[in-house]
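Missing here is one protein chain; the remaining ones are kept as they sit in the complex.
For reference, chains read A, B and C in written order, and residue numbers begin at 1 within each chain.
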Amino acid sequence: MKKLTSQIVSDVVRPRPDDSFKGTFGKVTLVGGNENFGGAIIMATMAAVYSGAGLVTTCTAPLNAGPLHSQVPEAMFADMHDDHKVAQLVSAATTVVVGPGLGDNEQSTHTLHVVFDNISDQQTVVIDGSAITIMARDHLSLPAGKVVFTPHQMEWQRLSGIKIADQEPKVNQAKVKELGATVVLKSHRTEIYDGNNIYQLPIGTPAQAVGGMGDTLAGMVGGFTAQFHDQGVKAVLAAVYAHSDVAEQIAARQYIVLPHQISRSLPAYMKRMSSIDRQHQIGFNN
Amino acid sequence: MKKLTSQIVSDVVRPRPDDSFKGTFGKVTLVGGNENFGGAIIMATMAAVYSGAGLVTTCTAPLNAGPLHSQVPEAMFADMHDDHKVAQLVSAATTVVVGPGLGDNEQSTHTLHVVFDNISDQQTVVIDGSAITIMARDHLSLPAGKVVFTPHQMEWQRLSGIKIADQEPKVNQAKVKELGATVVLKSHRTEIYDGNNIYQLPIGTPAQAVGGMGDTLAGMVGGFTAQFHDQGVKAVLAAVYAHSDVAEQIAARQYIVLPHQISRSLPAYMKRMSSIDRQHQIGFNN
Amino acid sequence: MKKLTSQIVSDVVRPRPDDSFKGTFGKVTLVGGNENFGGAIIMATMAAVYSGAGLVTTCTAPLNAGPLHSQVPEAMFADMHDDHKVAQLVSAATTVVVGPGLGDNEQSTHTLHVVFDNISDQQTVVIDGSAITIMARDHLSLPAGKVVFTPHQMEWQRLSGIKIADQEPKVNQAKVKELGATVVLKSHRTEIYDGNNIYQLPIGTPAQAVGGMGDTLAGMVGGFTAQFHDQGVKAVLAAVYAHSDVAEQIAARQYIVLPHQISRSLPAYMKRMSSIDRQHQIGFNN
Partner (left out) sequence: MKKLTSQIVSDVVRPRPDDSFKGTFGKVTLVGGNENFGGAIIMATMAAVYSGAGLVTTCTAPLNAGPLHSQVPEAMFADMHDDHKVAQLVSAATTVVVGPGLGDNEQSTHTLHVVFDNISDQQTVVIDGSAITIMARDHLSLPAGKVVFTPHQMEWQRLSGIKIADQEPKVNQAKVKELGATVVLKSHRTEIYDGNNIYQLPIGTPAQAVGGMGDTLAGMVGGFTAQFHDQGVKAVLAAVYAHSDVAEQIAARQYIVLPHQISRSLPAYMKRMSSIDRQHQIGFNN
């Protein structure tokens, strides 16, 4: 098991090329937020926007359009119940994030099918929250594209059939290989499996133990994989590390970390990480 | 009568255990906010979230869902008029807060019955504002669970039958024993009765004399009792002390304290209080 | 003509008595904000809340309830088109503010009548914006209570019949005496007439020349007259002075002053002004 260090973030988050435009940094389409869980998709959207994705569109229940634009006018809105629009936006995305606040009923199951049916090979799809639960219960096959799951331990049990007590690295990795996906297994010490390697996140704080923390992580994985799409699993690793690194910095002066505070801190954090001299760092580690 | 000191906060607000997750810190379900008083339940929700409850759901009028998520995307929303959902969310909670902005009519009375009918022994229920008025007028019996009332003096008169002029500690305590509840009697010098002891809050500032201050307190009592549920009445005492302690700190530079400012200050305040060396403090007091 | 100094603010904004509660600081009911001009009543509400009124309720179009609570959860909401509710809230207020964003059509004229019919002698009513225009056009008589008008020069022309070019102090004062009201005549150098004296505001900055500045002033006059209701015209003078004093301080570092920034600066400004040693100040002026 490889322990992640801040090196992964400064490896991935490099200074932007001068002649870039917003298309360079990918499109993220998020799908989630039913009438009850609008906050979840708003937090995920904020994370995608503040981590620097070029264009972000959020498919959610119409009730959530107002607070979405109050929080992040930078994102676009689409009605999650308009299958045609969802299909179009999913097809056009670099990364799709599905699940935050999606809920678990007939409607959300239907929407999940629309998402899966419209993903193609070159795309990344981040599957979070109730989308994992629905997949497990209905035995859905994985969609095309590069799949990233972000389950907590109970969701992983549902998806993998491995009980929490038995979720040992070897067992998990075997299942991950079978799935052909990347899995961010969230817990007190989060682990990331990609079929080849297992990475452990050695940081994180109990101040993160509040609702919405996972939605923010899913949105960040969306923002990083869209923006750094040529970096493969390293983009996922960097997002996971950055999420807890920022949280630890906030927790130095706060008892709890509000998820939206992580997103708002990203532009300054990523600037600092991108400015670190790579050569020097490597030298230092030798 | 025991005078509270900041010791109560640093006793209750201890560093979080490393291997905790959001379930460790309880679930708060808030019920209130009719079409006119949406701000009250939004402020109570903000207080519950910012004081560190693990999961927070707010049952309110649909009109309030938008501004709720604009202010606190970390909270979930449910329609207060959907009895089935309210029942479900009340049953699942560690602490229920009912009353902020609930209003006093047939609909709110009905909702209060739904709440009371679904509370069980292990739960804490914080009863505030118009919920107290309805209880008093309709002579409702106390719900199951650990009951905390947060009346101001007129509401206490309605509930206890004791006129404001006669609200002396002994008389109050006798009534509190009869009720079998904890009572936070809000006034210029707030007192807390739990049937055994009487505690006085020796701090507080006239800068707190603005609308919404009580809603914020109710939300904090909700957040503290859910999160520190093994601390009994001490969790209530700590919330009450913290509320005025933060307010005094803000009032050092402001003529009035906006209730939402107290909530936003809680994560930093609680960090400072949790970092105080207990041994040292006790030494100092000897 | 008396020139106002910052003395008027420190005379009026005194430290709050220790044993006060929110009732001590009055109730403000604001009426305005049709479907197009919701921002106006939101800014007026923010000013009333941040200047320290005890309880604030805003009667406005239902469309505005969401953004009102997103900006100021501390305020309560009522539907401006519900005559019964408006009547009730107007009757219960210490000060009524009518006009910001009210608009000028049949509906707003009707609402203005409802407001005027429910004001009684002990109340203050601040009449602003289109409420002045409607009064002038329909030749409405003044409502009961202490009336404060806050016209700009064109609105004053409509109300008084005095053309802008002829708006000389003597002519204005004669008309003000006839009306039996207080008039805050807004211009590059605002003047306040109360029938006995004329006061001039010697401060103010062109950075204030943006939409919403007058709505904020109306809300502040509402907040000050409710809170300092025993101070008569001095409460109006203090609000007018404070409004431009804060604006000048912000304009020291900004090209324009956003109206909502004035409101948000009030709690700190009023604290500073309330802390000035009166005796010392008077000594200094001798």
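One rule holds for everything that comes next: contacts are C-beta pairs under 8 Å (C-beta built on N, C-alpha and C of every residue); 3 or more make two chains touch, one makes a residue touch a chain.
The shown structure was predicted, so the numbers you read here are calculated from the model rather than taken from an experiment.
Q: Check the options A:G32, A:P67 or A:G129 and report the residue that touches the missing chain.
A: Per the contact definition at the top, the residue touching the missing chain is A:P67.
Q: Looking at the full complex, which residue from C:A136, C:A174 or C:I256 touches the chain that isn't shown here?
A: In the full complex, the listed residue that touches the missing chain is C:I256.
Q: Name every residue on subunit C in touch with the hidden partner chain.
A: 35-40, 42-43, 46, 63-64, 66-67, 70-71, 152, 187-188, 206-207, 209-213, 251, 253-260
Q: For subunit A, which positions touch the chain that isn't shown here?
A: 13, 16-22, 24-25, 49-50, 52-56, 62, 65-70, 72-78, 266-271, 274
Keep in mind that, in the parts below, only the chains that are shown with their structure count from here on.
Q: Could you work out the angle of the rotation that brings the CA atoms of subunit B onto the matching CA atoms of subunit C, rounded to the nearest 5 degrees?
A: Rounded to 5 degrees, the superposing rotation is 90 degrees.
Q: So the centre of each chain is just the mean of its C-alpha atoms; given that, what is the distance between subunit A and subunit C in Å?
A: 49
Q: How big is the gap, in whole Å, between where the Cα atoms of subunit A centre and where those of subunit B centre?
A: Averaging C-alpha atoms per chain gives centres 35 Å apart.
Q: Could you check subunit A for residues that touch two or more other chains and list them?
A: 66-67, 70, in rising order.
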